[in-house]
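One protein chain omitted, others in place.
Chain IDs A and B follow the sequence of writing; residue 1 opens each chain.
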Amino acid sequence: MKGRHPQNIRRLIGNTSLRMVLILTSLIVVLPILWVIYTSFKTSAEFLNNPWALPSSLNWSNYANAISKANMGDYFMNSIGVTLGSLGLLFVLIVPAAYALSRFKFKFSKGITMLFMAGLFINCNYIVVPIFMILKDMGLLNNLFVLCIVYAATTMPFNIYLLTGFMQGIAKEYEEAAQIDGCGYWGTLFRVIIPMSKPGFVTIGVFAFMSYWNEYILALTVLKPDHYTLPVGLKNLMEVQKFATDWGAMFAGLVIVMMPTMVFYALVQKKLTSGLSLGGLKG
Amino acid sequence: MTNLKKYMPKKQQTRRNIAITVSLLPALALYALFVIYPTFNVFRTSMYQWSGLSKQKTFIGFENFIRLFNDTKFWTALQNTIFLLIFCTAITMILALFFAAALTQSKLKEKNFYRVLFFFPNVLSIVVIGVLFSNIYEPNMGILNSLLRGIGLNHLAQPWLGSGKTVLWAIGVAMIWQAVGYYMVMYMAGMDGISPELYEAADIDGASKFVQFFKITIPMIWGILRVTLVFFITSTLNMSFLFVNVMTDGAPNGSSEVLLTYMYRQAFTNANFGYAMAIAVIIFIVAFALAIISNILTKKNDA
C-alpha cells in the first residue's frame, strides 16, 4: 500500500508523455486530411502560389467543376451501386459457406477450407489481366453487376476465413438447443448462427465497404467512362487535370471520394470495435 | 423429436449433405471462375509470347523466366518489393502494437477518440493519399522541405521522390501512415480481450509495463499477430503497387519500381503479356514463400 503514491505519480508522468505522443500523432494524421479539404476551396492560382495557405474564400465552383466537368455525380452513384451490390452478394455467398465450413465436418470440408485459405494469398490485382480476358471472352466488360460479382468473388477467401472464425466461436449448446426446438440446418443458420454472428458481419461489412468503395485497378480495367466508379473517375479527372491544370477541381474530387467513407466510418466505428473484439481473427 | 435423430441417421445425413452442397456451391463456383481459373491462366500465359492484342500466341516454354532472371529491372523491382515488405511490416507492426498497448493500458478517457482518429487514413482511397504525399514531398514548395528549411536543416531537404536513395523510403512512410491505424484497431481488439486480472497480478508482482507488454500482451495476442502478419504480406504487395502507381510510376529510372507495377508496365505499356504473367508467377511465389516463412518463424511461440 505504501508504494501506491509514487506509482501514481509515475503513472501521471507516463500519461502526460503518452498524451504528447498521441497528440503529435493525431496531428500527423489529421493535418494532411484537413489540407485536402481546405485546398478544395482554393482557386488554382491560390494553390499554385502557396499550396499550404488557407483559401481566401470558399470557392464552391471547384465542386461544381468536379461534378459537371468530370461527371463525379454519376460516378458517385455508380460507386454506391457497386459497393452495395458487392456487399449484398458477398454476404449471400459467404454466410452459408462459412456456416457449412465452420459447423460441420464432411468429406471435403478440410479440402474446401484449404482451397479458400489458398485464396488469401491471391489479391485481385495479381490476376486482373486474366480476369479481364475472361470477361472479354464472355462479353461482360463494362457491366457494373459483373463487377460486383468479381469484387465479391475475389474478396471471398478473406471474408469466409474471418466469418468461419466468428462462427467457430459460437458455443455448440446454442445450436443443440435450436435443434431441440426443431430447427434443421437452415433454421439453425437463420435462428442461431446469423444473429450470433452479427458483430462479425459488422466487421466484415465495414472493411468490405471500404475496399469496394476504394478499389480502382479492376474498375479501371473492366469499365468504360459511362460506368466509371469514383476512384477511376478521380483518376480520370487527374488525367484531364494534367492538361487543364485545374487543381481546385481535382481536390474537390478528392474530397468527394473520401467523404462518404469518413462519414460511414464515423457512424459505424463503435459497432466495428465490438465486432473486432470477438476474437474472430484467431487462426 | 430429438431422439428421432438416432433412429433416422441416414435421412438426416442426406438432407444435411444437400444443405451443405447448396451452401457451398455458389461460393465455390464463383471462386473457381474468378480466382482459381485466372490464377491458372497466369501460370499458363507465362509460357507464351503474346502481345495481348492479337490472337497470335507462341508457346516458348520457360523462356520468359530465363529472360526475367537476366533482367536487372526485374531484380530491382523484386528488391524494392522486399524492401517495402520488410520496412513497412516492421515499422507498422511496432507502431501499431505500441499505440494499441498504450491506449488499452493507459485507460485514458480519450482512448476511443484516438482509436477512431488513427484509423481514419485507412478509409481513404489510395489515390487520395498518393496525391497528398506527392504534395508533402514536393521538393521546393512541399511541406516536408519547407519544414526542414524552416528549422535550419537545409542540408536535409531532399527531392524525396526524385532521388533513387530516398524514393522508396518516402513511399514506405506513406504506406505506414495509411496502415498503422488498421493494425492498431486489430490489436486493440485482441488486447481488450485480455483479462485485466493478469495485469493486476503482474502489478502486484512489481513487473514493469515494459515487462508486462512482452510477458502478457504479446503472448495473449500472438494468434492475431500471426494472422495479421500473413495478411500484411499480401496487402503490402498490393499497396506498394497502388502507391507507386499514383506517386512516381517507377521514377526515377525504375528506382521505385515494384513487381506489380513492372508487371503492369510489361503487360499494358510494352504489350508483353507473356512476360508480364511470368512476373505475376514470381509475385505468387514471393507472396506464398513469405507467408510460409513468417508462419514458421512465429510458430514455436504459439501456445
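What we mean here is this: contacts are C-beta pairs under 8 Å (C-beta built on N, C-alpha and C of every residue); 3 or more make two chains touch, one makes a residue touch a chain.
By definition in this document, contacts and distances are computed from a predicted model.
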Protein that the absent chain corresponds to, by UniProt name, given "Carbohydrate ABC transporter substrate-binding protein", "ATP synthase, delta/epsilon subunit, beta-sandwich domain protein", "Sulphur transport domain-containing protein" or "cytochrome-c oxidase": "Carbohydrate ABC transporter substrate-binding protein"
Identified contact with the non-displayed chain, of A:Lys110, A:Lys136 or A:Lys270: A:Lys136
Touching the absent chain when the full complex is considered, from B:Gly150, B:Gly164 or B:Pro196: B:Gly164
Touching the absent chain when the full complex is considered, from B:Tyr137, B:Tyr187 or B:Phe232: B:Tyr137
Footprint left on subunit A by the chain that the document does not show: 44-45, 48-49, 77-78, 80-81, 84-85, 88-89, 92-93, 96, 132, 136, 139-146, 148, 178, 181-188, 190-191, 220-221, 224-227, 236, 239-240, 242-243, 245
Where the unshown chain meets subunit B, residue by residue: 15, 18-19, 22, 26, 49, 51-54, 56, 67-68, 71, 73-74, 134, 137-140, 145, 159-164, 248-249, 251-254, 266, 268-272, 275
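The rule is short, and it goes like this: only the chains that are shown with their structure count from here on.
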List of subunit A residues in touch with subunit B within their complex: 14-15, 18-19, 21-22, 25-26, 28-30, 32-33, 35-36, 50-52, 92-94, 96-97, 99-101, 104, 106, 112, 115-116, 119-123, 125-127, 129-131, 133-134, 149-150, 152-154, 156-158, 160, 179-180, 182, 184-186, 210, 213-214, 216-217, 230-231, 234-235, 238, 250, 254, 257-258, 261-262, 264-266, 269, 272-273, 276-279, 281-283
Of subunit B, residues touching subunit A in the complex: 1-2, 5, 15-17, 19-20, 22-24, 26-28, 30-31, 33-39, 41-42, 45, 52, 99, 102-103, 106, 108, 112, 114-128, 131-133, 135-136, 138, 141, 143, 146, 177, 181, 185-186, 188-190, 192-193, 209, 223-224, 226-228, 230-231, 234-235, 237-238, 241-242, 260, 267, 273, 276-277, 280, 283-284, 287-288, 291
